[in-house]
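All protein chains of the complex are present and in place, except for one that has been dropped.
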C-alpha cells in the first residue's frame, strides 16, 4: 500500500514546479492577468508557456501512449496539478486532463485525431454541457466536448460561437458557447460523469496547491511584518488561524490522492471520493484565502500584491466543477444510501 | 422608545439576584443536585426557596392583579429570568410564566381557582402536549396544562401518573405524564402557541443569564490561573474565545427584550421574535458553555467544580421548548414568506 | 420597555422615504473610484444637502436638523432600503465631524463644516502608515514646528487612506514631538491634499479600483489654525468619547438590513436552494435584525447619557462578520455564477470583495477582540 504518487511522478512534479517557478512567477502571472491582448485565444494565458509544459509532458501526462502521451494514471497527475495550483497557472489544465480522459475512454476517430495534438500542446480541449454552454477555457479551445441529453458532441472551434465571459479570475478563459449539433462529430457512447470526476480531482489538486501557496505567503508575511514591536506571526491570534489552515489543507491532500486512485480504477466509490476531494480541497483553499487576506490585512487587499490572483482563482475554482452544495449533495446520496460503496482503501 | 425594562423591573430583578446570591449559591445548588430525596415533589429543588421567591413576587410577577399577581407585562420578567439563569435556579420558572399566561388568557374557573395559588407559590403549574406527555417540572407540578388536538386540559396531579424522567439536568423536574381526558377540566378556547412563545422568551432570558454566569466563571478563572508564568487570560487564544462569547451574548439580550415586547403585545411578529430569541440565546449559551469548559480545562471537566451544573442546564434548556432546528424552521417560514410581519420596533 | 416609535420620528421616516423615492437615481451612479463617478457622487451629496438630508444629526446652521441618533438610524434604514448611492462624504461626515464638534474652535467649525455638509470638501483619513496598521501608536509621520510661519512642516507617509485618490482634505495624526513615543507627542492635523508637497498615489483594491491611496508629505506646511485640539494631545482627540459614537455610526444597521432583505429576495428567486443555504439566509436575516436591536439599544443608552465604550468593538466584530456571511451566502446561492463579473447578480461579488475589508479596516478584528477582552472583560494585557 502506498498513499502517495510513485517517485517518478513526484520527480516529474518537481520538474514542473521548477519550470513554473521560472516561467510563471508572479510578474509573469500579473502580466497575463493585466494583458490588453484582444485575441481571446491568447487572452489571460502566458505566451509560450503551454508549449513548454507540453515539451516536458504535462498535457500528455495521462494520455495513453498509443495516442502519443505518457500513459500515466490519474494519481500521477495529482502532484503536477498541485504545482499548477501553487503557481496559479492560467492555462487549461483541468480541461486538458478531463477532456483527454473523455476522448481516451470514448476512442474512435475524434480521439485518434485530437489526442496526439492535445498531448503535444498543439490543441486545447474544453468540456461542458448543454447549448448554450458556459465552458471554462472555451476562449482558448480548439475542440469542445459537449455533453447533451442524447450524446457527447465534439465541436470544433470553427463550428461554435464563443463569447468570452468576464470573470473575477482572469486566467480561466471561460466562454459562453453556442453551437449547432448538425454536422458535428459524436463520440462513441461513454459516461460523461467519469470525465467530470477526473475534472474534480484535477481541480481539487489545484486547490490544494493554491492553498499551500497562500499559506506560504501568509506565513512569510507574518514572520517579517512587525507590529507592537514583534512579528505578527508571534501573536496567537495569527498563529492559530494559520495552524487551522495548515491542518485543513494537510487533511485534504490524502483525500485528493485517494480520489485519483478511485477514479483511475473506476471503483464504485469513485463519484463519492471525487466529490469528497473537491469539497475538502475547496473548503481548505477558501479558508486559506480568507486567512491569508486577514493576516496580510491592508496590503493583501490591494491589486498590487500577488495574493489577489490566488484568492480569485481559488474562489472561481471552488465554484467551478460543482460547488460545495453540489458535491455535498452528491456525497450525501452515496453515504446515506442503504449499501454505500465500501471505503477505499 | 426604550429597549430595556423599566427601572422598577430592573430593581426587582436586582432584588431577586440578591435573594438568589444568598439562598441559592453554588453549595445550595449542589446540595439540590446531589440530594437523595426520593419524593419527586421535592427532588432537585432547593427546600423553601420557591416560597421565598413567591414572597417577593416572582411567580406572581405577570399574573394579573385580579388573580393576586403583580400584573407586570412579560418585558418585566426578562431581567428576573436572566437572574434565574445566572443562578442556574432549579425551580419551575419557565413553566410558571408560561402556565400562568395560558391560564390568564383562558380565564374561567380553572384560572380563578389556580392562578392565585400559583402567584402565591402554593401551587406549581406545568405545561405540555399530548398523552403521554414529556413535561418539564412535571415532577413538581400540582396542575398540568396539556394541549391536545381538541382542547387544552387542566389535569390535576392526582389525576395523572407522573414518571420522573432522569435528565442530565438535575434541576428540571421532567416527567412522563400519562393521563385520562375523561373528568378533567377543559380551558376556554385559547391559542396554546401564545403560551409557548412566553416559554421561549422565559427560556431565552434564562439562557442569557446562564451564559453570563459561565462567562464570568471563565473570566475569573482566566485571570487567576497561571501557566507559562502568566495568567492564561493574557493569552490571545483565551482572550479571543472569551471576547466572542461576550459578543454573542451581548447581541442576544436585546433580541430577548424585543421578543418579550412582541409577545406581550401580541404583535404579528411575536412567533418569529420569540423563536429568534430562543435561537440566539441558546446558541450564545452553548458557545459560552463550550468556551468556559475549554478555558477551565481539566478542573472544569470535574463534577466537583460548579461549571458542570451551568453547562448541563444550558444544554437541556437549549434543547427544550424547541431546539435550534425547530426555531430556525419556524423563523424561516416567517422570513421567507411573501409578506413577512414587519420588524419590531 | 416601549418599542413604539413616536409620531414625529414616523413623520420623519415618511419624509425621507418619499424624498428618496423621488430622487434616488434609477441607474446606479458610475463607480466612486473614477473621476466622473466621484463627481457624480459629489453632486448627489449636494442634492441631499439641499433637501437637508446630508447631515441630519448636525446643527441647523451647518445644514443639519439637530436630529438625534435614533432619527439618524431611521434615516439610514430608509437610505439603504432605497438603494441610494454610497456616501462619498462619509469619512468627513461620520469620522471627522464628531471629533470636530468636541474639539474644533468656532472658527474652525465655520470654516469647515458647511463645506463638508455640502460636499465642497471631501475628506480622507490619515491614520495608517506603512509601519503602523493594527499598531497605530507606532506612527512616525512627523510635523516639525515652524515658528516663523506659525505652523508645522509635515513629512512622512500615510496609507490605506480611503477615497484619498480624489478627496480634497485629509485629517490625521502626526508626530509633533520628535522625541515622543507611542501615544504621546501626536497632534491631530487638518490639511488640504492639494497643498504643495503632497503626493497622492492611488492604490488599487482587490476589485482593481483605486479605492484608497498612499499619501506622501514632503515639507507640507500646515498652519496653526488647522490643528484640531491641543498640540501633543492628538491621541486623546482621536480616541475621545466620540470615537465610540463613530464605532456606532460607522456601519448603520440599515445597511445590513437592506443586504439581508436582498439576500432573502435572492433566495426566493433561486430555484430549489439547498436547505443549508436557506438556513444561512435565515441566520443572516436574523443577525441583521439583532444588529439593529443592539445598535438601537446602545443609541438609546447614549441618548440617556451613558458613555459608549467598548460596545463599539463588539459592534465592529458583529457587523464585519455578518457582512462577510451575508455575501458568502449570496455567492453560494449563485453557485458557478458567483465569480462572473457581468452576471446580472454580480453586485454580490462586488459586495463580497468589499465585505472582506470589514474585518481589516477600522481596527482589525484581532485588535477588536483584544479590546473587548481587556476593556470589557478586564482580562490582563498580553
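Lettered A, B and C in written order, each chain numbered from 1.
As a convention for this text, contacts are C-beta pairs under 8 Å (C-beta built on N, C-alpha and C of every residue); 3 or more make two chains touch, one makes a residue touch a chain.
What you see is a predicted model, and the numbers here were worked out from it, not measured in a lab.
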For this session: Write down which of A:75, A:96, A:139 or A:167 is the residue touching the left-out chain.
Result: A:75
For this session: Give the residue, chosen from A:58, A:217, A:274 or A:331, that touches the chain omitted from the document.
Result: A:331
Seminar exercise, completed: In the whole complex, of B:21, B:180, B:224 or B:302, the residue touching the missing chain would be B:302
Problem set entry | Residues in chain A touching the chain absent from view | 1-6, 75, 215, 219, 222-223, 230-231, 233-236, 238-240, 242-244, 246-247, 250-252, 254-255, 257-258, 260-262, 276, 279-280, 328, 331-332, 335-336, 343-345
Seminar exercise, completed: Even though one chain is not shown, chain C touches it at residues 274-276, 279
Problem set entry | Positions on chain B contacted by the hidden chain, ascending | 134, 165-169, 174, 226-228, 232, 235, 237-238, 290, 293-294, 297-298, 301-304, 308, 311-312, 315-316, 319-320, 323-326, 328-329
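Operating definition for what follows: only the chains that are shown with their structure count from here on.
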For this session: Quick one: report the Å distance separating chain A from chain C, using the average Cα coordinate of each chain.
Result: 39
Problem set entry | Where chain C touches two or more other chains, by residue | 366, 369, 382
For this session: Give me the residues of chain B that touch two or more other chains.
Result: 235-236, 240
